[in-house]
Structures are given as structure tokens and as C-alpha cells.
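For reference, the structure I am asking about is given below.
Apart from one protein chain that is not included, each protein chain of the complex appears where it belongs.
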């Protein structure tokens, strides 16, 4: 199904210990044409409230490509680079002084991926970016999509700091209003901490399935995946992974780590459980390297991104069949 | 029950990302008069053996107030600032060259809180401080109190480095001797590591309930909370949380982290399970910011302190009813 | 001239090792009324290009107040707290999603200080803030003021990233256009690195005095101070200190450190040389604590802020005489 | 059974907070003669692919000896220093420019320990060192030994980077070929991440028991230990612990941390479950202090090393009986 | 002289704050053909004695390309991208298990640059790499070249650890023996610390000009540059810059920082003083990012590399004229 042009970059093309400078060792492509899966970055963090730095996420993700090994998945056996044509198409354009223009540019960038028939797998950047991505993935009559949403916070606030409708706390309020997602096809995993009344009430009353830590303790990852499959059925599903869904002991490099979250094993287990579903895209957000310069968070990001790549590769193969 | 004077400090009083400079966003009060719950700090660490730095705990706890959100608890639904009048009354006086004087000053400081009818919730500072706090809370005919004690170490040594009866390894030997606590109403959670024979023997023979990791694996947090409730009944109970009860992967900023301890979720689960008990005060100790300058430990401390605040708020409300 | 109400906060009011939570140990004041010098913070960094984090500057400056000793200056002998009534009036309001509103709020905040007859000494925050500060200090017919400007970069760009006229690279283009500063009464110290042609050409052609490293090597700090005094004479002068004027070995916690700059001793020497001039305000900007969590930069900021305080205290005393 | 010469180094021989400069507070011995258990280091990392630094492992392990308390084990009750004569015999010789010579020197060094009748407990250094150690422990007609192997990676590659048969990815391919270990008496715990096809196929087809995360979730530590006991019976068993078996949240200071691994409690549980087996030696490898200068990994290493010491002490005592 | 194909990568091609992933913002080129100056990396550190990590140098240098501004030099006015066609040709191949093969591969890689008529400007990597680079630059009848050598150590040992002739302490003993450099056309700047007798004696007796700190204090950077010009005249000269020539306060991310070295300003001054000389290539070595993950050293490396680029651009322009 694939030819050598899309073989990942491995030694001796680069030294064994050197980064490839691309996401997950994929080849660099100027355009998404011809790809099955397009990897990309969105270096935006200008609407972040507390601690910024996610603008540096895409690049450090590429730096830690040295830690990626491109064989088959040790549990599921999926070998994404054998199944699909995969390329890194670079970063969406971001102007940190122009929020609206940046949202437009991100949408256009992902639109080109979708139009080329490739599945988008992005790394941010703050959670604000998921709105323009969803506009590209689920807008213009294509949507709505189901939403698998890993996060410590619902991000369904109506209006951020009494000022803006476009910020890290609002994307999924907007995506619902714009018909890109449906509340009863929206599963939140990892919600915890003190939360503002409004955003949770909105989600809960609207029918969002909220899986907190107590629910996870009972259902375990396999139960959560099973629940998601029941809710979503065959519909197209988008996966968004905010790093703060993980416990603070597993992610230092995120702007608002929240104690008491998922272990990495739990997150891996849930993602693996999505294998075979109709996944149409995914992103990992809130990766802020300046808060973890020694790179552990980058290693976690690359690991989870590879997990998502495997799920997307299976979905893409099924779509083409 | 409360008026606006005690509303926590939230935007636009400070920028969304700025610290309030007070514990848990509470208002600053020069005196505990009129408060239901008094938050305070004890910047003492001069008797610490291995790694010092806990003297900087109270201030960094206040710095990370930006990470506190003062809505209702996502699991228990408790909204402490709606239930109670809460204020930050500053730090007890500490002279690092005068151990005895400092213990007296801490006792007096907490005595004023107790005398004002407020429940004390403190942040340290080394574990030595729990003795003068207990003297204020349970002395002068008020005590003894039950003790819920999170810790990797029993802290029931008789004599520290063959020299001193007042040091981080001795407070609960002293509190027992002084009639402030009872061994059969003392629950230790998280004890592990190699331990000096004497202190464990003393605790075990005296009837202390010791919940190690194997017991926790079996009982799970809910079972532990249930056990505590059975032991304590309606008696007044004090909670002391030494950060090293948590696993080393969850707390870097503590003087003697011990591998193999509680996850944050387990700690949260046990604390939440105390809701409705007659809790009369609490402290979090052994928080040493210089050992974790990037602040993850500070985020954990604020999180657990909010969990304790919710439990105290319910207890205080019940007391008043 | 002063009364005890304005005595700085020293032990035993706080433990010897504890921060006061205020700038330079000053007392906290809700209003600038009655002050000779008002210390304040501006936690704004949302227009920063490369590395953000200066929004956390004011708070960490207050944390490292433990390192400030409020006796008399070891070289000049100035004792600011004996000469003046000094208070910390808190932070200007900042909304990270509203640039224009934030600039207005900063101007108003500093305007209140100036109107109260106090000299403003601020800590940022990014360099963008110097424009609204200058509007308050030199606008409404009070100005123009001379400008002593420590910086690695001229900050006289016309239009930032082809988009905005209000950003860290533009404040002194705007202040000139608005009549707040004059190019021939503008002294830049520390300019280096590659610089965009336009901004330097604008400065040089307009008559700005640019003191680069070679000039400093020749003139030494005393010569630089002498040159400044000749240029400014008795006119009111504002001092703005961008931390990147210092060499990268002296400042880690700044967004764009530039190798090859001033030593701390050189900076101290030049500031001290301004003693006796008609200084009407000052700021220290581009202090980004997340880039130096272990606090050395905070120590440097407090040190230079004390140097500026001494110069302001003398100026204020002369004004009143 | 032991005399005072082998009493560990405790206060007042050193200050309570000071390191002893030896492994696990043992006395320093120039030779293994007369010892029951010999602690030692191997500062080799020159064949490491990605991130080096394990050459500094032995020394930092000794530095964190301050954190070791030499009483009896809190769960098993084993008191190794009461049971055995234990000494730190220093480091094997390493020349970072001579791989073959270094392997020979390590073998000779451990051979001397084995010949003296002592059980070797080493700290590395990279995983390459386990081959010469196994040659000393199981070579010359003494072997083969069973292998309990904690690791994220099988380390059974035939040829590293198409170049070398002696490197961190190959030791257990070599040990099998040399008759030092048997594939059906080889238990791997923690294998995960993407893995190169060849090395896993070789292990699986050869009959290695591979316990991944899903198996561990089901069997729990006690089940794993039980499984190991069934496989090994009374045969002599060597334990090798690559730190990357642990989850990345528990070990920062290792060259290739792999997300989704064992918790420290799980590792402790499995090791404790080996008590009473015929353990003939053990090592902890891939400890790279430069990647975690603040020392948490060193604390974990000392903790696990003490767990292994307890298991070895019981085995040694049984052997002598 | 140049066309747009070689224009450096600037916004809006990448976001203002994003790295270009290339050295000094140059375009990426698969081959040196057509270039005036070829930038490249050598990720080798396997022969380093004390602290490794220089294998990660080239990549982090590319990451901090965000800090490079490609206008004209603020002191000399040189605008390298206007004068020359400049490209980043990637990394020489390195196999960390094959020292000899790696040296051959480096030589071949640089040979291709020289054969294409481009000047090589490399970033390491350890100092061992300068030998194969010099073989390419000065071998095969082209040499010898003059050597301007910034370093704390002479690197003229005959035999490293009594074992190897090819290691970081030996390159300039070898280059002399192979006729690539001449001792009386070799200027060492920054030599200090305790030094092994043999290497200094060899250098001093052979006629090397050694400029230690006392000489620098007297001659100042301009005097040093003047001295170099006198010694070298019009001959082709190679510049090698070991980061440890700088004082430890200016470089954390190097394997063996030596207290008491050059300030960055002094280094910049000397390099600038070489403008107009017949420089035929340069390298910066001993840049070990794991030792300074927060990036200050990367900023210094980019700065000095830009200084060297300016000098090379002038030399290249003169050569072509």
C-alpha cells in the first residue's frame, strides 16, 4: 500500500542518537497531497491564562523524535508505517498578536490536509486550537463528529475572563454551538479539580458523558473504551488529548497540571481500546516545554502521539478498504 | 452564613494569572477573630536532619494560589467559601536560632486561632511544628484528639540523634506523653521504608493503627476512610499530612521523599472519605520548595490543602448547626 | 520627614528568612496617597514574541524580598527608607486577552501615582508597558522627559511582525511620536546583537546617543554617567531598565538574553552615577521567572531595583527641598 | 554470625545528614575476602546509544547513602546487616576508550567477588555490563542461571547499529549464546514501547516469559513473583533491574525512560516476592545522574538496592545453613 | 552575488517565535554545491572523558535558531546573508560504536564541502572532530593552515588515557604531526587550569603562542587580534572554538567548564578582530546541551557562530574578488 518514499527516517540516514527534526520520524513533506496521515504542529499559546510556553511544543516534539522507534506496537501489533503513507507537513501559521487571523490560518492549514484525503494528527499549542481544527474536520457539511476528550477541565466556558469567546476554556462550547460536535456524543475523561459551576453544568445537562477518577477506578481503561465504543458506534470520531488529563506526576511540562489524574498506563489503555473505531483525526495539546526543559514531558507526548498514530493508521486502512 | 468581606480574591481583583499572595485565595486578616477557618503558615525547618528548605513552604504555597479555583469540589460538591468565613492570618513567628522560643510562639499563634473559635489549617514547615499546634488544639483540657496521620515515618522516636526531644522524628511521642493524642486513636497511613525499630515498636505496641502499602492495596482509599471513621467515631480529630506519605514520583519538594508511597488519587480519596467527621484542624508539612523550584510540589500542596479545607468546612458547618 | 507608618517590614514582623510579600520590604498600601515613592508591578507579557513568562515577574520580585536589606547603600550611603515614605501599591490590572484595555489600565494606574505626587518605580512585565507608563509620567503637558534606556535592543520598530504598533519592539518609537520623549535626550546603553536596520537607523538618525559595548569599554561606567548628565542637565528624566542589557551570564530569567552585555557591576556603576539627577520614575522590565525558577534573576532584579530606589529617593528629596 | 567490623556506618561516625561515601552505608573494603555480600559499582556508559551519563551512577548512588536507614525492612522484617557481612568493594575498572578491555576488567572484578564466596550486588552503568557480570557469576561451569529481568526493552538484539555485538541492546542474546542463561528460565518484566521485531521474536520464540503491563495488571506483583518461583524452582537466579522498567514518572535519571511502566510499589512488591529464592547476584543499571541532578532517581536506586540487599541477605543465609 | 533561493528563513515562513530547524536560519540543502559557506553539525561525543552530551549539540543549536536575527552585525556592519550563499547541509554521519569509521565519515563529509568551494562552519560535538575537519581543510596538499585556537586546554596530548591517539585531548598533536598545522602558526587563547606537563611543554617548546588570562588582561581583545594578524599574515587560517575557553559563568553546557576564562565580550572582540583575514573554516565544539537544558549555552553558541559567520563571509567575499 505504501512505497519507500514514505519510509520513516532511521539510521544510518541520521545517527542513532540524533533527532530527525520531524514528528515521529516521518519524512518532511511540503504538502499533504498523497498522504494517508498528516502530522503537523500548531505553535500557538497566546490566549493561555496562567503559564504560557505551549508555543514551543511542536518543535520540542520534533527534537525528541530520537526516542521514537518505528516498529510495530508492542501490544496491538499495529505497524503504522507499514499500513500508511505518513508525513510531517510542518506547522500552521501563527501570529501571536493576531488571535482571529491565527484561528483562520489554522483552519485553512488543516482544511488542506482534510481536502487531500489525509487524517490530521496535530501537536499544540494550547487547547484553543481544537476549535479551528474541528471546523476543518467537521465543518462545511462533513460533521458533526463524536468527541473523545481527555482533559482535567471541561473547556466549555461561554466567555473567558468576561472578555473572549475564543480561548483555552471555550473551544467545546463553540464547537457545539457551531454544530461541529454533539453533547451526547462527547466523552470527557479525567475531569477533576475545582471547576467553575457553569461549564460543568452546561456539559452535564447537555448530556456529555463525564468520566472522573472514581468512574475510571471502577470501569478501568477497558471499560472506558467499551463505553466510548457504545456511545460512538460507527460515527466519525475526533480525539483531543489535553496533557493535563494525566496526573501531575506524569506531566511537568503543561501549563496547568492538576493533581490526581490518569496514569500514563491508563491513558495508553484507553487509546488502544479505540483501535478499529472510525477515528478521523486527533491532537495533543497543552505541551509547554519551558516548564520541563529536561524533556520527560516530550517523551510522554511522543509516546501518546505514537499510540494515536496506530489508532489512526487502522482507521485509515479500514476507510480505504 | 457568610458575607462578602470573606469572599476569596478572584479576578478582576488580581489578574487571572497572578497570585493573590494569600493561602488558597483567601482574604488576608490580621487576626483570626470572626473566622470559621484560619489558614496560616509556619516557616520553621531548623530541626530538620537531612535536607532543609521547609522554611520556604508557606510563601511558595501562597505564590501558587494562582492555581487554586474556588468553586465547588468536583466530587463532593462542597463549596467551602460559601459555607464558611475563611481568612489567611499569616505566619507564626519563627526564630531559626531559638528552637524552644519558636515552639512557644507557634503554640501561642495557634492558640489565638482556637480561642477565636476558628479551625486552624496550617502549612509548614517541618513536622516538629505539629507538637505545638496540637498543644493549642488539644491542650488545656480540650483534648485528647484522634489523629489521622499521613506519613512515611512514624515520628514517634523518643530522642532525636541522642540529643533532643523536640525534632521532626518525635512530635507524636511527645503528643502522646502530654495527653494530647491517644495511641489507639492514632491512624498512620503510608508508613514504609526502613524504620528504626524503637519508633515502630512503640507505635505498634501502643495500639496505633498502621496502614502500610499492602494494607492500602487491599482496603483501597474508601476502606481506609471507613476504618478511620470506625476508630474515631464522633471524637474530635486532627489531620496531619506529611508530604512524604506520597510516592516520590508525586513529591519532589520534600526533605526526605520515600519511594513506594501513596498516589495523589489515593490521598485525595482518603481525605474526601473524612467528610462529615468531627475534624478540628489540619496541617500539611515537610514542603521544601528549594528542592522543587519549578513548582509541581506547590501545586500538589495547594490541591491537598483545598481537599482539607472542604473537609474542615463541612465539619465547621456541622459544629455550628 | 517620614513617620513610622512607612518603616519597611523587618524582623520580628516576619521571620528573618521569610519574604514580606511586598516589593523591597516596603509596607503594602492600597493607594499612593501620601507616598513619596510608589513601588508597583505590571504582570503583562501577552505581546512578547519569543519566550513569555514576564507576567510572573512582579510576584517573584516580591518573593525575593527576603534578600533585601534596608540599611544604607554601601557606596553612596543613601538610606531611602530614612529619606522617603515608600509603599508597595500592588499591581496594575492586566487582561491577557485585551491588549488595548490593558494599556489603558496601566496608564490609569500610574497616573494615580503621579497625581498623588509620588515617583513611580515599577517592575514588569514586558517592555511594552513602558509606553503607558510614559504616557502617565510625561503626558498631558508634563513631558517630554529625558530617557535613560538600558537595553540590548533599541525597541524603536515602527510595526511589529507587520501587524501591531503596540508590542515590545515599539514603545520608544511611539513615545517619540507622542511627544513623551525626545530623540536627542534619549540615551541607549547596551545595544548589541544583530539588529533590524530600520530601528537602529531611526534612532541614530534621530540623534539618539547609543552606547554599545565598545563605547562602554572606553568610557567605563563613570564616563557613561557623566555623558548622561551632560545630555540631560536638569530636565526630568525617566529610567527604563530592560534586563537583557545585562550579559546572559548575569540574567537567565529574561525572554531574550543577549550574549556580550553589561556586567552587573557596570550597571550598578552607571545607575549610581545618576544620583542627584532629576529622576522622575523608573522601571525594570523583561523579568521572566519561569526561565530561572531557582531565583538568581530575582536576586539581580531586587538589587537593581534597590539601586534605582536610592537614586529616586535622592531626587525626591531634592524636589521637595 | 557477623562481627562489628561490618556494622554499617551510622552517626555519630558521620553527621546524621552526611553521606558515608559508600553504597548503602556499608563499610569500605579493599577486597571481597570475608564478605557475604559485596556491593560495587561499574561506571561504564560508552556504548550507550541515546543519552549517556550512566558512568556517573555509582558515585551518586554513594552520595545518596544519607537517605538509607539500615534497620529492618518494614514489610518483610529482614535486617540484612544483622544477617550478613556486607562491604562496598569500590568500582570495577573502566576505560571509556577501550570497550573490550573494559568488559574483561568487569568480569575479572566480579570474578574475584564470586571466588571469595560473596554475592555480588552492583550498580551501573549501562546494561552492557550485565554480560561480563554474568560471565563471572555463571561462567566456567557454574551456570547457567535463571534470569529475572526488569526492563522496558528485551536487550536481545543480535547486532547493535549493524556494527557491534557488545552494546546495551545485546547482553542477553550473548548470555544465551554463551550458555550463561536459558531462554525458558528468563522472565522479562516491563517490556513495552515499540520494539524492533527481531529481538522480541527471538525472545518469544525461544520461550522467554514476557510480562507486559497488561499481564501485570492482571497478575499483580504477587502473581508475578509466584510465576517466577514456579519457573525457577531452586535453581540459582540472577536479578537484573534496568531502571527503565519503571514508569517515566518514577525515573527521570535514566537514558531512555519509557512511558507506561511499573510503579515503584509494583517493583518493590515483585522483588519482595523473591524472598527465599536462591538468588546469586543482582544489579541495577541505566542510572544516569546528569539527567536528574536533583537526586530523585538516586533515592529510588538506593531504595531498590536495599530491597535487593534484603533478598540477597536471606538467600545468603539459607546458602550457609 | 546571491539570489533569493539562499535567503534565510524568516517570518512569515515560520512563526516569529518558532525555530527554523536549521543552523542560523539558513536554508536546508542536501548538498554543498553552489554554496559559499556550508553550515553543518557533527554529533560525536563518544571519546569524551568526563561528561558526555556533546552529541546533542547540533540539534539544540538548530532549536535556538529562533534567537538568531539575520540583519547586519551591530558593530562591524557585516551582513553575511547579503554577501554569501549560505546553507545548512545537515550532519556528518556518526556511529558512536565505531570511532575510526566516524573520523573517516566526518573527513569525507567536510571534504565534500571544501571540494564544492564552500567554507565549512561546523558545530560539535567534542574536540576530537577538529582533526578530521582539518584533514579535509588542510590535507591533500592544500595545507598547512594557521590555527586560531580558543580553549582552556592545549589538546596536544600524545596519547589519551595511555590508550588512544584519537580523543579530545589529542587533535592538535595529530594535526601537527600530519602537517595540517604548524606550531609557530598556532595561537592558543584561554589556556588555564592545571594542565598536564607534557602537552604544554610540547606546545610551548614547539613555538605555539599561548595567550593566558594574564596576557589577555594586558593585551585586551584588540591586542590579541592584532597579534594573531601579525603571526598569520595572509596565510589561510582555521578557527576552532572550544566553549570552555569561556568562563564557567558564561557556559554551563560544556563537558569540562573551567573557572576563570574569557568573558563573552572578550571572545566576541577577538573574533571580530579577525575580520578581513583569510579564514578558511571554523568550528565551535564541546557544546553539551544536557548540561544546560534551559538553553543559555545554546544562545551563546548561536551568537558566537553568527560572529564567525560574519568573519567567514568577509573572507569568502575577498577570496572571490
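For clarity, chains are labelled A, B, C, D and E in written order, and residue numbers in each chain start from 1.
The working rule: a contact is a pair of C-beta atoms (placed from the backbone, for glycine too) under 8 Å apart; a residue touches a chain by one contact, two chains touch by 3 or more.
The shown structure was predicted, so the numbers you read here are calculated from the model rather than taken from an experiment.
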Touching the absent chain when the full complex is considered, from C:66, C:172, C:202 or C:241: C:66
Using the definition of touch stated at the top, determine which of E:256, E:287 or E:306 touches the missing chain. E:256
Hidden-chain contact residue, picked from the options E:79, E:116 or E:195: E:195
Touching residue (missing chain; options E:4, E:30, E:100 or E:214): E:214
Suppose we count only contacts with the excluded chain; which residues of chain B make the list? 45-49, 51-53, 55-56, 95-99, 160-161, 163-164, 167, 290-291
Contacts of chain D with the missing chain: which residues? 12, 14-19, 21, 43, 55-56, 58-60, 62-63, 91, 93-96, 293-295
Residue-wise, where is chain E in contact with the chain that is not depicted? 49-51, 161-162, 191-197, 200, 212-214, 217, 247-249, 252, 256-261, 263, 291-292
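Rule of thumb we're sticking to: only the chains that are shown with their structure count from here on.
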Listed chain pair A-D, A-E or B-D that repeats interface B-C [over half of contact pairs the same by residue number]: A-E
Between copies chain D and chain E, are the contact residues mostly the same numbers or mostly different, with half as the line? same
How far is the middle of chain A from the middle of chain B, if each middle is the mean of its Cα atoms, in Å? 38
Which parts of chain A, given as residue numbers and ranges, touch two or more other chains? 12, 16-17, 49, 51, 55-56, 95-96, 161, 247, 249, 263, 291, 294
Think of each chain as a node with edges to the chains it touches; is that a line, ring, star, complete or other? other
